[in-house]
Structures are given as structure tokens and as C-alpha cells.
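See below for the structure under consideration.
As you look at this complex, bear in mind that one protein chain is not there, while each of the others sits in place.
Letters A and B mark the chains in the order given here, with residues in each chain numbered from 1 onward.
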Amino acid sequence: MHVPDGFIDAPVSAAAGVVAAGAVAVSLRGARRELDERTAPLAGLVAAFIFAVQMLNFPVAAGTSGHLLGGALAAILVGPYTGVLCVSVVLLMQGILFADGGLTALGVNITNMAVVTTVVAYAVFRGLVKVLPKKRRSVTVSAFVAALLSVPAAAAAFTLFYAIGGTTDVPLGQVLTAMVGVHVLIGIGEAAITALTVGAVIAVRPDLVYGARGLTAPLKLRVNGELVDAPATEQVPARAAARSPRKLLLAGLGASLLLAGVVSFYASASPDGLEKVAADKGIDAKAEDHAAADSPLADYGVEGITNGRLSGGLAGVIGVGVTVVAGTGVFWAVRRRRTDDNDSSPVSTSV
Amino acid sequence: MTTPAAPASLEVSGLAFAYPDGHQALFGVDFSIARGERVALLGPNGAGKTTLVLHLNGILTGGAGTVKVAGLPVGRKHMAEIRRRVGIVFQDPDDQLFMPTVREDVAFGPAAAGLKGAGLEARVDRALEQVGMAGFKDRPPHHLSFGQRRRVAVATVLAMEPEILVLDEPSSNLDPASRRELADILRSLDVTVLMVTHDLPYALELCPRALILSEGVIAADGRTGDLLADEDLMRAHRLELPFGFDPRSVKTSTKISTPE
Partner (left out) sequence: MGAGHAHRLYRHGHSPVHALPPHTKLAAVFAFVVVVVSTPRAAMWAFALYAVLLATVAAAARVPAGFLLKRLLIEIPFVAFAVLMPFVAQGERVDVLGLSLSVNGLWGAWNVLAKGTLGVAASVLLASTTELRELLLGLQRLKLPPLLVQIASFMIRYGDVITDEMRRMRIARESRGFEAKGVRHWGVLAKSAGALFIRSYERGERVHLAMVSRGYAGSMPVIDEVTASRAQWSYALALPVTALAVCLLGWTL
């Protein structure tokens, strides 16, 4: 899914760069809470692992190339903020070292593969962990589902970028079908690897799984025959974590809406892709003299709106909306559930 | 044995610790080491030796009890200072050496403490001199022999001019010649040494005093020669001398009390 240079036009690439920079900045602030001295090497290891996993590249017919993404693994092991940073670092280093993914497309790549996967995966994961019984198996199952969903979500985000800034007008329907279709398959592989890794880690070192921090019981120490409580050091970060995804989600939602709406409206002034797409949509909306009116493109665009640009922008907003709502729905549902039965979970009572 | 008036280099009291998976490794450890002493920490596998070592510079915290280094309590407040004063040489030099050249590796600690330029260079030279590796400055560490790597690992810690040198299994995997060379180096140093080891003859050779850590508590504390000669004590804590080795026939430990 690494987008090369020149694949997405310059204005959209730049806008994506701004979004990515914003997400990284938010994550840098948030990661200070997640990363203590002992989790710092874990973040590096997760990045190295993802780097290795992303090397398994295989071509995808209508997209660029497909591979495992690793965002879910990162989010679950080191937390969503640090997860975003991990995958971003991987993408940066791949761009510089292996020329995998263009440097100017870094913003697009980070937004797709670091931000979307991590946010979607973490929201789904936390949601499921809260809903399912408090057992280790639940963590593994949640990791599986989270990883499974995160990959097609990234594919959908890619298609969205393609829709507003693609430099060639390959029918969007085809791109979407191919991307999401293939990435559902990749998602299964991703889910298996994520669940296995998280399962293995939680069995041996439960302290290393950020997403399962609420599940460990407070420690008891025996000193010279007497039993004393160990000072609770983990409680504070766990509480902060309960609040963190919401901010991240809101930031992500805001950024994507901004990107899809405002930026795509602006970007349509560019000579390349978007104008074509938007123009096609405009023609679709007018239902006149266009040979491909019954092509998959026809059901894109927003009907009844004759302004091509506006229609394109709206379609973008709706696309983002659907993706994000799907991702956040679980989170909101869980949040409400948690306010309903307040004291069911001992750790995350604060919202 | 020395009985110096200076504050103890290391004071550990009531130290208890359990890992996050629930396994408790330390159950109330008390001991103190005076400045300039060389002490061996003996104990079977799984006695909690490494766990104890990781408490000495605050890498593991969160249990009960306190650790003081030269009177300074180990805690968040003085962490940088503590880490400068406690030099830990880990068991595997490959874990310890991570920079591309010997020089950069030795410079890492002092540079992290803010030393620069000529002062840094002088510190590096002196540390390498002390372990007899001055000619290897620009070599990559992983191209050295195991014995040389361990000596460089000692140098990386010496460059920080620590109050106390903590060595985790310093003689493991060394051939007899390297083992003796390292002993000579350690004997020549003017610092407090805590040496964690299974190598009982080595402990006897270098350390006048020994502690036995067993099942998370200090089971014995005394002259190394006496402890090793106490067969019941040794058996009770799964400590075994090499075949044919008789601690009573060795005289080194009492002779060497203060360095130089």
C-alpha cells in the first residue's frame, strides 16, 4: 500500500503531509504518558518487527502493493499514540532507506498506514476488551478482530486519497473493490500474526501489553514473612489510557474531515486527477453527454448537486464519515456502556 | 578486611520485589558494602542475583525497601547521579556494547553525562588504558575476542568514574588466560567492587568478603574463605566448588585487602 511519488497529486500530498504532521504531533504529546523508560525499547522493537513484517510485499492488481501493516500490533502493545509514532518511523525509514513509498507521499502513507490502522485497531480493541469477559483469551480475540478490521480500513482510506488526489482516473469502484477485497485477505494474515504475537507476549510478559493494562491484579509482596502491598505504579498510566483514544479519535476525525472537505474542494483547482474525477462526477450529476454514465463512477458523486467540485468534496466527506463512524462506533457504544454500569471495571472508572 | 570511616558505598535494607507476572524474586535483602571493599555475591541460579543488581541503579523499582549509594537514596530524584555512580557490567558484553567503535562505546556514558571534546577524549583514553585496550580505540567491538569485549565492557563503565563497580558473572565464558587478565585488571582498580558470580574460586581469589543470596534473602555474610569452607552452608544453598578445589589450601583472599 506504499504510495510512490507522483501517484497522488501535489496539493493532496501536501495536505496529507499536514494531517500526518498534526497526527504525529498529537501522538508525540500523548506518547509521553504511554512511554516510560521501560516501554521505550518496546516501541523500538515493535517498529523493528513491523519493519520486518512490511517487507513481505506482494503486488495488488489495482493498487500499488499489498503487505501486512502492523498498526494493530503497535497500538495494542505500546498504546495508540506510541503506535502511531512506531509505524510513522517505519514508513519514514522505509522511504529513506529502501525507497519504499515516496518521500513526498510520506504524508499519505503515514495517514493511511500509521494513523488509520492504529486508531481503528485501538478503538475496536479497547471496545472488545471492555465488552468481553476479563480473561487473557479475550485480549487475543480482540487483537484478532482489531487487526482484521484495521487493514481494510486503511485500504478504504487509500481509496479515498485516490479519489480526491489520484493522478489517473481509474474507475474508483474498481480501485475500492480491489483494494478492500485484497486487504480483507491481508487482514486475515495480519490478524493471525497480531493475535499470535499478542497472545505469546501476554502469556509470558503481561506487563508489556499496553492494551491489557487493566487486567493485572495488584501485586502482593512478602517481606520477612509479612504480606504487604506493592506500590501501585501502573494505575496512573492505565487511567490516562482510558481517556486517550477519545482525543486521538476526535483529532483524527477532525483532520480527516478537514482533509476530505476543505482540502479536496481546494485541490480541485489542480490540473491533475481530482479535476477529472470531480468533473466526471459533475457530468454524472447532470446526467448529460457522458459515455460512462452507467460505469461504476455513476453511483459515486452526490446526486442533485450540479457543482462538480462541491459534489466531489461532499463525496469525500461522506466517505471519511462512513469510515470513521464504522471505526468509532464501537468506541462510543462502549463508552456509553461504561457510563451505564459505572463500577463494573475496577481500573478505568474515569472517562 | 578494611573498616573505613567513609559512608558506605552501598546500603541495601529490606529490599523486596516481585515481577509483574507475580513471581517474587526478593524477600527482604539487607547488607552494606564499605568504600573500597571487594565483595562477592554468591548464589544458585534463580536466587535473585540479577534482580538485586538491577535495583542498585534504579532500573527496577516499585518494590519495598531502600537502596542507598554513597548515602544517596536510589529514586527518581537522583537517578542520573545514581547511574553515574553505579557502574554495572552486564554478563553478556554484546548487550553492553552497542556503538560502532570501541571509542564511541566507551565515550557513550560520559557523553550522556555532558562531557565533551578533549575532556571526553581523555576520559576514554584513561578507561581503555586501565583495561589494557588502548590500542583498540577505532575497532568495531564485535570484531574483538570475547575476552577483549568483556574488558571493553568494563572500560565503558570505568569511563563514568563510578563509586561502585558491579560485575555480573565477570568470568563467564572466558578462557583461563583472559580470566586471569581480567582478575589482574580488577585488582588494580581503586573502586568498590560487587561481583556477582558462580565462579567460587574467582570470588575467593578477588574478594575478601562474600554474601550468599538464596531464595531472595541474604543467607550468609562473611569472609569468602570461611563461607566456602563451610560444607553444610554450601550444600544448603546449592553452591558447589569445582572438582578438586580446596578453599583452605588457597591463601590469596586474606592477603589482598586493599588495592595497590
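The rule we apply is simple: a contact is a pair of C-beta atoms (placed from the backbone, for glycine too) under 8 Å apart; a residue touches a chain by one contact, two chains touch by 3 or more.
These figures come from a predicted structure and were not determined experimentally.
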Touch with the omitted chain, as defined above, among B:L72, B:A111 or B:L233: B:A111
Candidate in contact with the missing chain, chosen from A:F49, A:F144 or A:F161: A:F49
Contacting the left-out chain in the complete assembly, out of A:C86, A:L128 or A:A212: A:C86
Residues from chain A at the interface with the omitted partner, ascending: 4-7, 10, 13, 24, 28, 31, 35, 37-38, 40-45, 47-49, 51-52, 57-65, 85-86, 88-90, 92-93, 95-100, 102-104, 167-171, 174, 192-193, 196-197, 199-201, 204-205, 208, 271-272, 276, 280, 292, 295, 297
Sites on chain B contacted by the missing partner chain, in the whole complex: 54, 57, 59, 80, 83-84, 86-88, 90, 92, 94-100, 104, 107-109, 111-113, 116, 120, 140, 142, 156-157, 160
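The rule is simple: only the chains that are shown with their structure count from here on.
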Interchain centroid distance [CA atoms averaged], chain A/chain B, Å: 47
Complex interface listing, chain B residues touching chain A: 14, 16-22, 24, 27-28, 61-65
Contact set on chain A toward chain B in their complex: 204-207, 216, 219-224, 228, 230-231, 233-234
